[in-house]
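I have placed the structure first, in the form of structure tokens, so that the comments after it can refer back to it.
A single protein chain has been omitted from the complex, and every remaining protein chain is retained in its original position.
This part shows subunit A:
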Amino acid sequence: MTDGLAYCQMVFDAHENPVDWIYIKVNKNFEKLTGLKNAEGKKVSKLIPGIGASNPELLEIYGQVSLTGKPKEFEIYVKSLSRWFLVSVFSPQKNFFVALFQNITDRKQIEKNLDDAKIAARNVLDDLNVEKSKVEIAHAKEKAILLSIGDGIIATDEKGNITLINKVAEKLLDIKSEKVIGKVFSEVLLLEDEKGVSIPLQKRPISMALAGTTTTTTTTAGSAYYYARKDKTKFPVAIMVTPIILDEKIIGAIEVFRDITQEKEIDKAKSEFVSLASHQLKTPPTAIKLLTERMLSGKTGKLTEKQKEYLNDVYSENQRSIELVNALLNVSRIEMGAFTVQLSEKNIRAIVQSVIYELKSAIDKKQLRLEEVHQQKNISLLIDEPLFRMVLNNLVINAVNYTAEGGTIHIECKEVNKGEALGEKLLAENSFVIVVSDTGYGIPKNQQNKLFTKFFRADNAREKHTDGTGLGLYIVKSILDNSGGSIWFTSEENKGTTFYVVIPMTGMKARVGKKELVEI
């Protein structure tokens, strides 16, 4: 038995109030559990002085049990002993009681620790809540920053449902955030091309971003996208969409867009200026050309060798300025939509050969080797001949200008079927393909994405050939874009460049110019 046991006699005062007790018998464990020695025969008030004041309930309970004979069990902390006890007490006869007890100080300590732990946990939780609200404030601030950005912002989840739309976007699109959050972007954002035709879903920048096609950007130049509002008004827009990536997964897309009405107007004014200037600029060199030609023909009298040489120089320099003005005029025509594609069946091989023939002297002058491969003897295709010639002429002239002496130019015409690969791309339909490749200077990797941009000239091109206009490839690309064709290239610096011109086997697409150029 590990319990302590004490058999005691209760001492009452005259009013039967318990005032003390006397230990009659205690067991061995008593001393161990209480630390009280030689207790038998002693009054508790002597053994534990002050017990009456510190634990009055003990006297009370023992007194009651001794008087009534009703047993009790309770826990008590005895201050003077600094111990916790679990006590069961019963009365074998009136005025006497037996107390059986255990020292439960350790258990109590554990319980206390547990309580302390609980309190500590509660404190941590409180701290966490404070932190959480701090984070929430920071989050709200971030969101406020996002919502207040001066460009339109729209975010979607991975399914394309709108999760965020900022104030500028609300204003530009005339929509309310609370009405569109959770809706699929394509139902809310009405994206159209210049003609008011909806952009197909798979070509929408957000779709492309969600499909993982990295960042999609629409340009401000040339044909733009428009956002249409509910009231049918619309505005031209420059869009950039980036996939939102978390843990290497696309979890949504974020679109930044901007109203580019002003840019478009400036662009238009610029085009009109170019058109006006082009006409005015063309007349003087035309007059110079005609007069020079008359003098060179000898009809105005015999020229000395030196005069002839100078006049030839005048003629070719003048020709250069005519070509530049022509290029500018073509650009403005393209940009203003005053651009007509007139189709007729033409023998491609004959045109290719005639373009090459016209450039023969330039090719020979640089001692370039020219390879010409035609898959078929004769092939007729619906094309606009002047435009097709312009495309081919530009590509071959570039190959000549940007290939060192002794290099090779390779021109190949062939049919390529739908789904077959050509220059790192797969063809979307059965096509006629003209491949123009050279062993020239190539285009630096970091500038390749700008090659078809107006007035762009690659650094190495600028170095090798100073008098390019930066318009040729822009015109070529615009012609093909506007006639159902396409063009791209592969290039490696100091190895060479290959251009791929693709025209559907069904031919170019006819097109009627939208407006006349300004006539001066």
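The criterion applied here is as follows: contacts are C-beta pairs under 8 Å (C-beta built on N, C-alpha and C of every residue); 3 or more make two chains touch, one makes a residue touch a chain; residues count from 1.
One rule holds for everything that comes next: contacts and distances are computed from a predicted model.
Novice: One chain is missing here; what is its name in UniProt, given the choices "NADH-quinone oxidoreductase subunit G", "Hydrogenase maturation protease", "ABC transporter ATP-binding protein" or "Response regulatory domain-containing protein"?
Specialist: This omitted chain is identified in its UniProt record as "Response regulatory domain-containing protein".
Novice: Among A:340, A:376 or A:506, choose the residue that contacts the chain missing from this document, as touch is defined above.
Specialist: A:340
Novice: Please pick, from A:111, A:158, A:293 or A:415, the residue that touches the omitted chain in the full complex.
Specialist: A:293
Novice: Can you list where subunit A touches the absent chain?
Specialist: 279, 282-283, 285-287, 289-291, 293-294, 297, 299, 322, 325-326, 329-330, 333, 338, 340-342, 384, 386-387, 512-513, 516-517, 519-520
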